[in-house]
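Here it is, the structure, as structure tokens.
For this view, one protein chain was removed and the others were kept in their places.
As written, the chain order gives the labels A and B, with residue 1 at the start of each chain.
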Amino acid sequence: MSNRNDYNQNSDAGRTEETRNEETRLRQQELDRRNTESDDMPRDGDPFEARSNDDHTYEKGDMDMSVKADIQHGAAGHGALDSKNLPRSTPGWRIIIQEVIADKLALFSLILFTIITAYVFGLTMFLDRQEIVMVDLFAINQPPDETFRLGTDYGGRDIFGQLIIGTRNSLAIGILVTLMSVGFGIVYGVVSGYFGGQIDNIMMRIVDFFMVLPFLMIVIVFVTITPSYDIFTFSFMMAAFLWTGTARLVRSLAIQERELDYINASKTLGSSHGKIVFTQLMPNLVGIIIVNGTLSLAANIGIESGLSFIGFGFPEDYPSLGTLMAYATNSQTLQHRPWIWVPAAIMILVLMLCVRNIGEAMRRAGDARQRQA
Amino acid sequence: MLKFTIRRLLITFPQLVVLSVLVFIMGSLMPGDALSGLIDPNIPAEAIQARREALGLNNPWYIQYRDWVFAMFQGDFGTSIFHQRPVMDVIGDRLMNTVWLSLFSTVLIYLLGLPLGLVSGRYNDSLLDNAITGYTYLGFATPQFIFGLVILWVFGYNLGWFPTGGSVAPGVAPGSLDYVLSKINHLVLPSFAIALIGLVGTVQYLRSGIIETKQKDFIILARAKGVKESAVYNRHVFRNSILPIAAFFGYEVVALLGGSIFIEMIYSYPGMGRLFLDSISTRDFSVANVLILLYGFMAIVGALLSDIILSIVDPRIRIK
Partner (left out) sequence: MWALRNTRLKQVSKEAAHDEPIGNQRSESPLPDQGGLFFNTVKDHVKAVDGVSISIPEGTTYGLVGESGSGKTTTGKAVMGLNPVTSGEIYFDGNKLNTKGKSVDVRDDIQMIFQDPYSSLNPRKRVFDIVAEPIKNYHKRSRSELVPEVLRLLEKVGLPPGSLYKYPHEFSGGQRQRIGVARAIALNPKLIIADEPVSALDVSVQAQVLNFMQDIQQDLNLTMMFIAHDLGVVRHMCKHIGIMYQGRLVEEGRAEDIFSNPQHIYTKRLIAAIPDTDVDEIESNLAMRRKVKEEYDQNFVDHLDEEGKAFPLQPVSETHRVALPVKG
């Protein structure tokens, strides 16, 4: 192994154990998946059965042709083939969906997450944000009753409404941050890994640097000195520091992938680098990218609510789950008015657990040995 | 080994330079400068201009950057506008509190995390392991600040076992035994809040490491040779699995420092994280800036430390 790899492997080993574990585990699983897929045997059903209804005549020396020659290779025939052999002969994402459905906990999480998402996004269309965040001094800190299903805060604002809007905002920011950071991380990692050499070297030194930055503090400063920001700029500020994990993971996968001959073949066939990266290499990383994105969504929801919690998310009239949690820094609220912060805490936990369960099930889908489907 | 260390050291220098440039740029983006706090309507504008000129605030940015770096090497980190004292003095007041908190949390993480991981890995799929795995599963999904709030609520307010804020009881004379006990008493909740969430990674890593090592050929060989089961674990499995954990020490401490912002805020613990939040809310950016520089510096050193330990522990890295 060259020195460059030594160093990189070494910094791989650093960071938190979690990310490292994750990287090696995902990598191994991807390899396992490859191995199980690239068996010498054709996978299409029983070769003998296939032959019996096969009217293709074999030429001399075609002993190795045991695959079913379905003459009607139209859409219908192909579809039938797929549904028969789903787990093995389909692209990664179908296996992923299968696995999530087979895993009861993940399925439950998926349903719950979908319901929550649909509910908060649906309901917020009818809720009047202005009305909810309007201060009502006659209804301060009220415990839950008929008017306010979850009580009110120190400004007499309805907690239930804030919880719904907050969940929506937290989810939206979490998803946006994930899309931005994972998207950038993928491109960065693929470019770094695919081209290798000095490009990779420099790009990875930049990643190393980003990883030692005190990310939370810098985001706080940015939030403070930016005169005005919306949901996109705020997500961007977070994503600017959160892409490194994906970039490292994707890079390590891209390095393995580019050594495979299909990449060389594409080069000899005249495909440009861009074409190879995006149409040949990327599709092979899709499964892992989805898993990585899901798991980082869970983390990003936590980070966003943390930022709002210490008061550097959105202002109070644009609540997030962290904003509701922040009321609990007041000792009176923490002790005597749990209706203000406990629902938000539970919501954060439920969201993170749901997303994590789904992500873990997807991860297992990549590992043939652990598959439950 | 030596070559690796030197290479690794050389990489930290550009990191430090870029970090300082970044902090400098952030500093110049922040509103206010060294004179903002001194501005008095009675001082004529020309005098302020003269002061600006004298302080070099009108120089081009690279001169200012150079002066700034030189000043830091001489121990001058600027003046806090809010406190009207040198930044280093302000930070110095809080530094030890954060050091104690991190120290306590680190000790707790290893004290609790290692046994949990070892038990969980050795007796995997037992009832105990399931309980520990369930705990790490929840721990991964729980943001630290929620956990901190909950145990503050339960043990601080409802049960009243521990103080709910500050770093020491008021009115205790520094240096006395009571002072030390009070300090420790104040550290219990925040450090547990950090450690109980922070150890999750260590436990999981150790567990999977042990389970993996257990199936290695050299362990099977040891068993085949008739080595006692306890000796197999103590001498072979644990040693191989714990070494990498030791190597993450540097990263662990850095992660702790970063996470302590939440905990220091929840427990109104007068450490550097709390100081950072205060200085941001009072617009005392000179303090915030130096803190970012300090945290970044510690992260770089922590990463360096971990990488070097790792290169000692893991022969694959120092092969050249």
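Worth a mention:
In this section, contacts are C-beta pairs under 8 Å (C-beta built on N, C-alpha and C of every residue); 3 or more make two chains touch, one makes a residue touch a chain.
Quick caveat, the model's predicted, so the values are computed rather than measured.
Contact with the omitted chain, checked across A:N201, A:T226 or A:Q332, is made by A:N201.
Across A:S109, A:N284 or A:N357, the single residue that touches the chain missing here is A:N284.
Not every partner is drawn; the one left out touches subunit A at residues 1-4, 34, 37-44, 56, 59, 61-73, 78, 88-89, 91, 198, 201-202, 259-262, 264-271, 275, 280, 283-284, 286.
One rule holds for everything that comes next: only the chains that are shown with their structure count from here on.
Centroids of subunit A and subunit B (each the mean of its C-alpha atoms) stand 27 Å apart.
Listed in rising order, the residues of subunit B touching subunit A in the complex are 4, 7-8, 11, 14-15, 18-19, 22, 26, 29-31, 138, 140-146, 149-150, 152-153, 157-158, 164, 201-202, 204-205, 208, 244-245, 247-248, 250-251, 254-255, 258, 261-262, 265-266, 276-277, 280-281, 285, 288, 291-292, 295-296, 299-300, 303, 306-307, 310-311, 314, 316-320.
Those residues of subunit A lying in contact with subunit B across their complex are 1, 3, 6-7, 9-11, 13-18, 20-21, 205, 208-209, 211-218, 220-221, 224-225, 298, 302, 305-306, 309-312, 325, 328-329, 331, 334-335, 338, 341, 345, 348-349, 352-353, 356.
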